[in-house]
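A protein chain is absent from this complex, but the other protein chains hold their places.
Order as written gives the chain letters A and B; numbering starts at 1 within each chain.
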Amino acid sequence: MFSTLMVRVGEVLLPGDEFSCETDDTISLTDHVKPEKVVCGPGLRRSGDRLVVCKSGVLRHKQPNVFWIDSQQRRYVPAKGETVIGIVTTKSGDIFKVDFGGSEQASLSYLAFEGATKRNRPNVQVGDLVFAQFIIANKDMEPELVCIDSSGRANGMGVFGGGGLLFRVSLGLVRRLLSPHSEIRSDLDQLFTCELVVGMNGRLWVRSSSVQQTLIIANLLQSCDTMTAPQRRELFRRVKQGAL
Amino acid sequence: MQLSTIPPRSYVISKSPSAAKQMTSSTLDRLLFLHGGGVMEVCGSSSVTLREFGCEQSLLSRPDGSASFIQGDTSVLAGVYGPAEVKVSKEIYDRATLEVLIQPKVGLPSVRERSQEQCVRETCEASLLLSLHPRSSLTLILQVLHDDGSLLSCFLNAACMALMDAGLPMSCLFCGVTCAIDTDGQIITDPTAAQEKESRALMTFAIDSTERRVLMSSTKGSFSVHELQQCIAVSQKASEKIFQFYRDSVRRRYSKTL
């Protein structure tokens, strides 16, 4: 299984493509036989003794044995532990309802903020942006967000301050921006100094010194979706010349 | 007073060069079958071509997935929203609710559109893994841009491309192929509107990508069992071309992120 998957890493796969896990005909008696283990990420599903692709995209691999399909999707499906930018839509009793672009609204307790107590409620208004993390996200339950980590610290999460612009990009671009050594991020760093918040749900929030600069950054990032690395560098270079 | 009205779009005659080609090459290798009862049946198998077809994905900014599919002059635009919030009245506890809406070009949707919606919906339900998004809604909207025959198969192809673009989990892909049997018993695949009008029978099949099984069939007119089997076999052959096209276009789309 591992080797058949490995061969096709980087290839474009379509729903319905299959990997069968045929065992070797001969089992070596001398070698130590290890059971093969493969971890399937989004877009791959097990069906009996086969692995079936269920989304179109590029097959990716991460050491040691993780495989997933990288697709350019626009609609977000929540996953536990992911951080998103949400918009508070209603305040009802002890919870806020937060729109994060998924199939239903998530709930966010007013106690799930750093330093919040029953007396000391966080100042959150309807229409405010929150940067929060899923602690419950599965298909059968209502998703739940929190703005604290396991030790009760904000750790960068919470309600957004004033200013800045919110805009949408594809989920694929968001993942590229968040990857450990993102080229887009470093290219952008050289161009402008700005504050950038990336939500896994495809929402980006950016704030920089002026309205003009914020707009340029937003438009640059939105156009990054359909550009190769050289095209992007060329564009960034031109912007730099024009902007400086 | 006598009056002969012409419906507004009936005078559209295909300018496609393929139509003429299909007519002329149809006399080649005809096969004659003698049935037990001495009935002679003419089965042609030469005029089988698909008109040129094209597709564009993610061309609309609002929907979560969109695609336009073009077969000859027939073209359809598809948009998908979902998985999104569902109305309580339409909620299904263990799977997503799929809604298919077909918008005709002139006027409001009628019974014809409703039946086509059902054909498309049942095909999509067979290939989508709806149980992965329970209590949510998927909406597929299909807009007719131009009807020049084989409309139902174009709906199916546009729907498949749009669902793929939206990144919805699917167990397999599907495509639609329309076959017409003309008065001589010749099979014409992907017929134009003029060819459809002259045909004796018209069949549309939805075919899945893994085992080339028939997911849906919609037929009109009369035909023998043998002809039906032949049309299915032809459609399965034609589906391979379409699936290859799907693969090529998705590959092209991801070419920059490889």
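Keep this in mind: contacts are C-beta pairs under 8 Å (C-beta built on N, C-alpha and C of every residue); 3 or more make two chains touch, one makes a residue touch a chain.
Going forward, contacts and distances are computed from a predicted model.
The complex appears with one chain absent; UniProt names that chain "Exosome complex component RRP45" among the candidates "Ribosomal protein bL31m N-terminal domain-containing protein", "Exosome complex component RRP45", "DNA replication complex GINS protein PSF3" or "H(+)-transporting V0 sector ATPase subunit e". Note on the undisplayed chain: of the listed residues B:S127, B:S150, B:T189 or B:T204, the one touching it is B:T189.
Seen across the whole complex, the unshown chain contacts chain A at 87, 89, 99, 101, 125, 127-129, 160, 162-166, 205, 211-212, 214-215, 218-219, 226. Residues 1-9, 11-13, 15-16, 18, 21, 31, 43, 45-46, 48-63, 66, 68, 70, 72-73, 75, 77, 79, 81, 84-85, 101, 103, 105-109, 137, 139, 141, 143, 145-146, 148, 189, 225-226, 229-230, 232-234, 237-238, 241, 245, 248-249, 252-253, 255-256 of chain B touch the missing chain (whole complex, contact as defined above).
By definition in this document, only the chains that are shown with their structure count from here on.
For the pair chain A and chain B, the distance between C-alpha centroids works out to 35 Å. Remark: chain A residues 10, 12, 14-16, 18, 43, 45, 47, 52, 54-58, 70-75, 77, 102-105, 139-140, 172, 226-228 touch chain B in the complex. Chain B makes touch with chain A in their complex at residues 58, 64-65, 81-86, 127, 129, 132-137, 164, 166-173, 208-210, 246-247, 250-251, 253-254, 256-258.
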